[in-house]
Each structure stands twice: as structure tokens, then as C-alpha cells.
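After this line comes chain A, so read on.
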Amino acid sequence: MFKLWLIPLLPFLGFLINGIFGRKLPKLVINAVAIGSVVASFLWVALVVGPSTDWGEHKVQAHYFTWIQSGNFNVGWDFAVDKLTMIMLMIVTGIGSLIHIYATSYMDHEGGYYRFFAYLNLFMFFMLNLVLAANYLILFVGWEGVGLCSYLLIGFYFHKKSATNAGNKAFIVNRVGDFGFALAMFLVFINFGTLNFNGVFAAAPGKPVETLTAIALLMLVGAAGKSAQIPLYVWLPDAMEGPTPVSALIHAATMVTAGVYMCSRSSVIFLHAPAAMQVVALIGLATAVFAATIGITQYDIKKVFAYSTVSQLGYMFLGVGVGAFSAGIWHLMTHAFFKALLFLGAGSVIHACHGEQDMRQMGGLRKYAPWTCLVLACGSLAIAGFPGTSGFFSKDAILTAAYAHAPWMFWVGVVTAGMTAFYVWRAFWMTFWGDYRGHGKPHESSWVMLAPLMVLAVLSLAGGFLFNVPEMLKDMFPEHGEVPEEHMLMAISVAAGLIGIALSWYMYVVNTELSGKIANALGGVYRLVNDKYRVDEAYDAAIVEPIIHGSSAVLWKTIDQGVIDGAVNGIGARAQNVGGLLRRIQSGNIRSYATWVLAGSVVVIILMGIAGGVR
Partner candidate 1 sequence: MEFLVITGVKLALILFIFMTALAYLQWVERKVIAHVQVRMGPSRVGPHGLLQPLADVIKLITKEGVLPPHVNKFYYLAAPFFAVFMALISISIIPFGTDITIPAMTIGGTTFGPYRTMMELADINVGILLVLALSSMGVYGIALAGWSSNNKYALLGGLRSSAQMISYELPLSLAIAAPLLTAGSLSLRTIADTQQGFYLGFIPHWAIFQFPAPQIFSFIIFMIAAFAETNRIPFDLPEAENELVAGFHVEYSSMSFAAFFMAEYANMVTVCSVATLLFLGGWHPLFPASLGSNFIAPLLLAGCGAVCLYHGLHPARPFDRYTLPAFAVIFFGLAGLMAFPPTVPILMPIFWFLAKLLFLLFLFVWIRATLPRFRYDQLMGFAWKFLFPVALVNLLITGFLVALAS
Partner candidate 2 sequence: MDPAQIAGILKQGAVPTSWYLALSAVLFVIGVAGFVLRRNIITVFMCIELMLNAVNLSFIAFAHEHKQVSGHLFAFFVMVVAAAEAAVGLAIILTVFRNRSTLNIDEIDSLKN
């Protein structure tokens, strides 16, 4: 009807063309194919699918073919579009288009140009699949596919050991989450007999709470892996090894929000499992605070934004956990705007400084790259929740909902908001104010890079007015209670953001010595935070090392060498003995072999005749 298949297929065709013929094609053609396919699917979504549907009542559902039919397990290749999907589609294709355009300039001088765009298009294909899916398995296909593309793109500079390691880390950590998600799907199938969203959500209210809680928690494990929540967030900062457009598209705007999307999509299950909701909220909040503290101490500009992404994802989970799904989705959207902007701006900065990522080697860039400075200021205002910007509205919606759920969550959220404003503006001041501390002469980026940044800047500033997501989604999710002192809460959170900005201005523009003193004063605590709480090391010691040693001691030395090899060798030795006898049959003479075959056939024929097999 709306040819929903066209939406993911266009990027997939782009992937095929660029992936297969890209090596031979000129850059112009690669650009045209890569951008064209994504823009075409954006236009299809925005101009055809979007306006032509009455979104009030029903949703568009399409069944293309039966993918798996086994017993009563029936999975079709089904797509469905409702308002939630529509918002996600707009975000994914819209931001995707902008980032594709940006990347043509950013990646201009990189090797493997066609490969980059092929992967990027493949990512778009899987992401759109994920968003369009009408059952958990198709969603899972997209889920795994974006994971694959994430892995490929993190390791894009495969000649760098750190990049490939980061890719592996992302892939393996995600496997843990995916394992949880797969278990959740099994449970869903066992309990509901289907994986279709419609069927599951229709039947969910009647199921026991324990079952739903188990399913929701397992889904949360999956979502935590994909959306970088505690305890599985460790891969996301490392993922910044990939090219910056990848960080912007995959690790800020779209893929990492898949977990939030999935939880919102499964809102029916979560709403009937209050305990799970509580866990979601706690994990979200903890992640938000935790990541924010690390963000304060980082010097690599992309790492700062990476931790900020983790923190903001925590916010979204907080929103989901306190029942404000639409607020979470709203924040997902505004975050996609300003975080994509921040990452792309960071890319522009890195470009300006000839590949330097350490903020200590930057400074004073506002003179060299005024446009970048301007757009990054917009993005930073938005993330700090400056009144009127997009971030202000969505963050406020989440915090209000949190207050309604439990006031202490609100206060922790406010502190985090202050920290967020602080470290983002810290990065801003360090980069654009002061004197240039790096080498070479920085330069402004090309207009191809700046144009998407400006579009995103406008969206970051005005996104809250343009798209009132809770209004759009109000009949999809249940209402949550009104909070009386809403304006009060708003003022508090705005104040926290402004204090953060002011503090950072004071520490990094006015009195630049202060930060060093504070760091010295805090000593061990500062070093701990700067080392990201040594979580990676802890995981190494607690999980990775025991597994390696345990496997080599138990599995390899004892079980493999002792039991399995022993059995195999024992069988081998017996076989050798028997074979020594049978060897005499193997004379190497074809005619004697033929005779054995003949004798065997005669026996078979006679047996068949006796058994009456002739008839």
C-alpha cells in the first residue's frame, strides 16, 4: 500500500551498488548513490508515508512473505508503521541524510571511501528494518544488523589496533545484551505463542506479573547492551575510535537509542511489570550520574561527548522507567538533534585541528572556525537545557515525570543536569576560548560539512517547539499524573544548567588554574574518575581473566586434553587395531573392491526380497 519495503530497500540497494562496484566507481557516483538512496527513503517517509495516513486510529501493517514456518512458530517478514515508528523513521532517515552529506566531505581524503558509505548504507538498511519491524524477530534482525555495522564501522580504520579492539569490544559486549534479548524472545514465544507485536501486546495484560517481569528484565539486559547502560556501557566510549560521522549517526543519534525504542515499543509489557520499571529507572539514573562524573574529567573531545551520550541515554531510560515513555522518546529525538550536532561539530573541530582530539591541544578556535563555534554553542545550549532550546523541553518532561514518580530521582537528575552543562561547556570553552595551543594553523571546515551542522543547529534550538512528541504520542501511552509545582521544577533544572555553564566559564575562561588545583586537591578520587572508575580493569579482573584462566585450566587441560582427547585417542587406538585386521581387505585392487560391492549388493537384494521389498 505504502510500499514500506521501499524504505529499507533503497539504502540496501545503495549498499549493494557501493559495496560491489564501489572500488571502480568515481567518488561522485558513490556520493550520489549513498546520499541519494538515504535521501530518497527520507523523502518517501516524509512525503508519502507520513502525510497520507490518518494516524488517529489504525496503523499501517504489511506482510511481505513468511520467513520461518516451523510447527506453530510462524514469523513473517512484516512491517508496521504507527506514530512511534513514524517519529523514529523521521529521525533515522532525516539525521541519516544530514550525516551522509556531512560525511562526503569529512571522509574525502580517507582510504576505503566506498567501503565507508557501503557500511553506512547497510546500517541504514538494518536500522530501518529495526524500526519498521512488526515482530520481535524482524526487530532482532535489524538489532543484530546494526550491531554488525557498528562493529564494522568502529573498526573502519582496521590498520589501527585500538580501532579493531574497540570494534571487538563493542561486538562482544553487545553479545551479552543480545543474549538477554534472545532469552526474552524465547520467553515471549513460550508464553504468548507468537512474536508479533499485535498479538503479544494484546495478550500481555492477562499474563502473570512474574513472567512479564522476567521478560521485561531480559529485554532490559538487551537494551542496556545496545544503549550502553550500566553495566554494559563500557563499549561506547571506546567506539569513538570510528570515524566521527559514525559516532554521530550510530553511537549518538540512532543505534544506541534502539534500546529506548525497544522498551517504549514494549511499553505494554513494562507497564504490567512495575518492578522491572523500577529497575529501568534506577539503571537509567545511575548511568546518567555515573557517566556524567566521568565526562567531567575527560580531555578527549569525542570521549567527553561519548560519556555525555551514555549519560543522556540514562536520562531516556529514566524517563521510560518512570513511565514517561513519550518524554523518553522526545528526549531521544532532541538528543538525536543536539548530540549529532555536537559530534559533527566535534568532527569539524578535529578537522580544523588536523586530526587532534585532545582538548588541551586546542583553544581559541572561535577566531579560526567561527561557524563551527556558533553551531556548537547552539548544541551545547540545547544539551544544557537552556530555556527555549529543544533539550530544555524534553529534559524537563523527564524530570517532571521523575518527580511525580519519586522526588529523590528528580534531585539526582537535576544534579546530573548541572554536571552535564558543566562538562559540555567545559569542552566548549577549552576548545573555542583562550589561545590556540596546538600545532599548525586551524581552518574552518567546508560548506558541505557546515550546512548539515546548521540544519541540526536550527533543529536543536527549535526542535522543542517544532515537534511536541508527548502531544503526538498521547494516545499511545498512558497519561501520568500532573505535577502541581511544575514551574518550580522547571526553574530548578534551568538553574542547575545555568550554574553548570557559569561554573565552567569561571573555571576554564576566567581562572584557568582552578581546575588543576581542584584536581590536585581531590587526588585519588580525581584519578579514579579520570580512569573511568577503572571499570574496564575491574571487568578484566572479574570476568575476562577468570574466564581465560578457567578455560585453560579446566576446559583445555582437563576436559579437552584429558577426557575428550583421551576418548578420541582411545577410540582411535581401538580403530587402529580393528583397522589393522580390516586392512587386508583394502588391497588397492579395484576389482576386489568391486567384488565386495557386488557381494554387499547381493546380500541387500536377497534381504529385500525376503522382506518383500521387491514389490
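On how the list was made: all candidates are chains of the complex that A comes from, given by their letters.
A few points about this structure:
In this section, a contact is a pair of C-beta atoms (placed from the backbone, for glycine too) under 8 Å apart; a residue touches a chain by one contact, two chains touch by 3 or more; residues count from 1.
Everything numeric here is computed off the predicted structure, so don't read it as measured data.
Only one entry among 1 or 2 touches chain A in this complex, and that entry is 2.
Residues 583, 586-591, 594-595, 598 of chain A are the ones that touch candidate 2 when the two sit in their complex.
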